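A quick write-up on the structure given underneath.
Left out: one protein chain. Kept in place: all the others.
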Amino acid sequence: MPSYLLSVTCPDTVGIIHAFSGALLGIGANVLEQEQFSDTGTGLFFARTRFECDESDVAVVRAAVDEQTGRFDASVVLRPEDVRRRALIAVSQYDHCLRDLLYRWQAGELPLDIVGVVSNHDVCRPIADRYGLPFHLLPVTPDTKPEQEARLLDLVRDERVDLLVLARYMQILSDDVCRAMPGRIINIHHSFLPGFKGARPYHQAHARGVKLIGATAHFVTADLDEGPIIEQQVVRVGHAQTADDLAEIGRDVEQLVLSRAVRLWAQDRVFLNRERTVVFSS
Amino acid sequence: MPSYLLSVTCPDTVGIIHAFSGALLGIGANVLEQEQFSDTGTGLFFARTRFECDESDVAVVRAAVDEQTGRFDASVVLRPEDVRRRALIAVSQYDHCLRDLLYRWQAGELPLDIVGVVSNHDVCRPIADRYGLPFHLLPVTPDTKPEQEARLLDLVRDERVDLLVLARYMQILSDDVCRAMPGRIINIHHSFLPGFKGARPYHQAHARGVKLIGATAHFVTADLDEGPIIEQQVVRVGHAQTADDLAEIGRDVEQLVLSRAVRLWAQDRVFLNRERTVVFSS
Amino acid sequence: MPSYLLSVTCPDTVGIIHAFSGALLGIGANVLEQEQFSDTGTGLFFARTRFECDESDVAVVRAAVDEQTGRFDASVVLRPEDVRRRALIAVSQYDHCLRDLLYRWQAGELPLDIVGVVSNHDVCRPIADRYGLPFHLLPVTPDTKPEQEARLLDLVRDERVDLLVLARYMQILSDDVCRAMPGRIINIHHSFLPGFKGARPYHQAHARGVKLIGATAHFVTADLDEGPIIEQQVVRVGHAQTADDLAEIGRDVEQLVLSRAVRLWAQDRVFLNRERTVVFSS
Partner (left out) sequence: MPSYLLSVTCPDTVGIIHAFSGALLGIGANVLEQEQFSDTGTGLFFARTRFECDESDVAVVRAAVDEQTGRFDASVVLRPEDVRRRALIAVSQYDHCLRDLLYRWQAGELPLDIVGVVSNHDVCRPIADRYGLPFHLLPVTPDTKPEQEARLLDLVRDERVDLLVLARYMQILSDDVCRAMPGRIINIHHSFLPGFKGARPYHQAHARGVKLIGATAHFVTADLDEGPIIEQQVVRVGHAQTADDLAEIGRDVEQLVLSRAVRLWAQDRVFLNRERTVVFSS
């Protein structure tokens, strides 16, 4: 029996859950998972439902949902669970996050289709090759940045990319790119934001003498290192560790946090809620 | 506007959520929180809903729910949120968990009514006094255990106790008491179960040389240290710590884990699922 | 047999450990614990030694140490372990850190002498009373701040206070006070520094949508929230928690972090290393 993922965001009001559950009942759906959340601050309602039903035509399912719920001014996303999201991974020279994502992807942990690797350097090509993935070399200089980003957006369009993952991609995306893909670019920042924004966060952390270091996966917005946070984690360090030690220890946390964020997104568990996120973690 | 907590457990089938949400819609309720879970292993469905509505008569609300949902063979618990659960705390000589619970209770963190403290020793009486709570001294010897437990059950009945919290109560309850209060007795065990069951777990942990110690809050069943687990936590230790150090370090974890479990229970977030629990943590 | 704590800080060079261990051997001392660290960045050497010996006159022990080690330009602190540090606790209206410190102190977890509680409000007086501690009410307004701080420093001098613990004391100490007690004032800040400095950090954290919140114990310097960090810890939060929830959840972390920092300091385990600390945790 086909299974579907239904995501709903709308202004909070009475009767939303009943309307959606009625639509699902009407097509004989069996709810497998359901989470919802009402944010009294933003006045928004969020729900995610995973269900199965005999109907294999997504258009029919969609029509049933729309009929019952049209009055809520809702943003509705519906997809068969086996129509997976398409992801492109951007990387520069540090390869640990790329390797980790590809390993997990091959092991079946990341339910999305990785359609390629893009980089401003050639060093990670062998890794892409090993996994049989196209490697797109897009070098960049300050002068060529507009053209390079145009080619990146072409790639996103041509490959029908749903998600761009910045896996230690050391270039700052222009506002235009950020605005073209809201809620669809995930970056890993190698600090526990909002501490240590910007460059060389491990050196900043060492200089400040913190006792825990961390990593942050967040949506990319035009406001650098200020995008909505999806996932964070920390690890304990001590006085004996150098800044280089912190960078080495931090790699594990970066990988874990990024892969968790990508997996949550791939399962439609992450919602934008103004400057914050709603994350229905399993 | 009055708010209610509704808990539902029943065999999983199609249409449950719709039926309950319909009942709530019918009385004009506004859903504030809702969580549900279907366990494919046990075939059971669990849901917790917090809602508000104009209707202040709980019997009317209950009737509306029953009418829509009677066909599901569901175990339904409904209560106005301000009708709080009544808890009795049992303690022996170690007082840290008792102190922590009472402090959090006074600070408003534990939404239940603590109706008294019961102990087989007199040492914690001043603590109960300070909080204006009745202190029930029920000494026990192997010979007097049946009578002592009878008096304990009398107390539970007379004070209409919903929850008995074993806050380092160092007596093993008989099967009769356990069976009289299924899902209504919470114990803190000072190890990360199932490791180190039984007596002196910190000494066992030290002898085994573990690198993390922990605590476990669980429902009490006739099977010692085998009841369904509600909450667990651990903390790192090292080779330099003695067994006594572990006991001291462990106290913090015991307190945290027990108070979390009690709070979750007080908010109707904990469901029995055969030998396991379903916990809708906030 | 009397036991001693010896702390040494000096420019790093060859032969320091041998000189100190020679001094101890010369008086027949038995080393119970020893830790040392050389910071290649600051060029400083740090060591802490706990030892026991038959000699009960600390002056004799001190002379033996000085004779062997005078050439190292070292800052040496030596004390019999039973001559405990004297601490004064400052608090405003939030009482959880004060309660936690006093409870642990009474339970024998904090090896120092708490000589009193000072506050700019009267609300915590009953807590001090319960533990038989003097309560010093020093109200403060912008106008009276210089006099109030003068009285605070008088208290520090009269009571021979080694450590001033700011247990959610909501006043900013002037530069003069900070400079009068370098490395002797510990504050708990209710965020994971350097994130969310300043006022209302839980509200800042909620607005930013972080997935972990934390607390930081640090030495107080004239530079607000920038003093050397002693200890930090975090706890996971989610989208469903309000700013008030974060404040409640955070209290546990604040207590744990502050009590750990105070205990480490009380055991002479914390050293200033320019803007950072060296912490020989057990």
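So that you can tell them apart, the chains are marked A, B and C in the order they are listed, and the count of residues begins at 1 in each.
Quick note on the criterion: a contact is a pair of C-beta atoms (placed from the backbone, for glycine too) under 8 Å apart; a residue touches a chain by one contact, two chains touch by 3 or more.
Predicted model, so just to flag it, every value in this text is computed and none were measured.
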*Based on the whole complex, identify which of A:109, A:122, A:147 or A:176 touches the chain you can't see.*
A:109
*Looking at C:3, C:21 or C:171, which residue reaches the missing chain?*
C:21
_Sites on chain A contacted by the missing partner chain, in the whole complex_ = 33, 96, 99, 103, 107, 109, 130, 238, 240-241, 245, 248, 251-252, 256, 282
*So that we can see where the missing chain sits, which residues of chain C does it touch?*
14-15, 17-18, 21-22, 24-25, 28-38
*Contacts of chain B with the missing chain: which residues?*
37, 39, 41, 192-196, 207-212, 214, 228-234, 238-240, 242, 273, 275-279, 281
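Note that only the chains that are shown with their structure count from here on.
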*Between chain A and chain C, what is the separation of their C-alpha centroids in Å?*
42
*Between chain B and chain C, what is the gap in Å from one C-alpha centre to the other?*
37
*Which parts of chain A, given as residue numbers and ranges, touch two or more other chains?*
none
